[in-house]
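With one protein chain held back, the other chains of the complex are shown just where they sit.
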Amino acid sequence: MAKLHTVNKSPFERDALEACLRLAKKGSAVLLIEDGIYGAMSGTAISDKVKQAMSDVSFYVLGPDVAARGMKEDKIIDGFKIVDYNGFVDLTTEYDGVHAWL
Amino acid sequence: MSTTKKFLYVNRKAPYGTIYALESLEVVLIGAAFEQDVSLAFIDDGVYELTKGQDTKDIGMKNFSPTYSALGDFDVSKIYIEKESLEARGLTLDDLLDLKYEDEDDDYAEKDSIHVVSRDELADIMDEQDVVLSF
Partner (left out) sequence: MALEVNGKTFETDEEGYLANLNEWEPDLANAMAKVDGAELTENHWQVINFLREYYEEYQIAPAVRVLTKAIGKKLGKDKGNSKYLYELFPYGPAKQACKYAGLPKPTGCV
């Protein structure tokens, strides 16, 4: 049961991303959307924690939400895959259910 | 003739995910008509409000970031950014909008509105205010 976890809150305002990383099983995927995309940026107070989780979990970030917030794609942590809305839909079908962290 | 009070608007939320950032900006613009001594502070996720290059066409929301560049026209020329908040987010001043105002007392010279201040300096600025509104 490899799940797709979505996180839509900023990691600096809520602990949704940290809770998700604590409980996501090996082989599952994490997709950062809306204010969650700040967790995909390098050089932040939380980026080391995200990098550590990369050995067990696949990371995705929603491109339109990155662009809307003026974040630069070249500052996204290496290993993240950028997806559009179609990619979001594909991920939901690839994995066994979605766990939306709020 | 009413006396001028010192107003500080504190912005702590990222744009688009919630309505706070836009609401704060609208209150600032409406409040500007009352000609008070207005300052803005951007701390925590509020620093994300001022990033340049925001492009919202694919999320179906209005990009309100260009409006921050009009603040100088509304006599809002004191914008404080907390240094520690920028650093925790891997951001520098170069990642933010270049906000300017024209100084009427100095032959309309164009000057920077943004001041990066430390947490301690910001605490002092907050302490000086008559009214603090937090978003």
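Should a chain be cited, it is by its letter among A and B, assigned in written order, with residues numbered from 1 in that chain.
One rule holds for everything that comes next: contacts are C-beta pairs under 8 Å (C-beta built on N, C-alpha and C of every residue); 3 or more make two chains touch, one makes a residue touch a chain.
Note that the structure is a prediction, hence the values are computed from the model and not measured.
Considering the complete complex, the chain that is not shown touches B. Of the candidate positions B:Glu26, B:Glu110 or B:Asp130, contact with the hidden chain is made by B:Glu26.
Checked against the full complex, the candidates B:Ile19, B:Ala70 or B:Ala123 give a single residue touching the omitted chain, namely B:Ala70.
Even with one chain removed from view, subunit B keeps its contact list with that chain: residues 26, 29-33, 62-64, 66-67, 69-70, 73-74.
Methods note: only the chains that are shown with their structure count from here on.
Separation between the centroids of subunit A and subunit B, computed from CA atoms only, is 29 Å.
Residues of subunit A that touch subunit B in their complex: 8-10, 12-13, 34-35, 38, 41-45, 47, 63-65, 67-72, 75, 84.
Touching subunit A in their complex are the following residues of subunit B: 13-18, 44-45, 48, 51-56, 58-59, 61, 63, 65, 88-90, 95.
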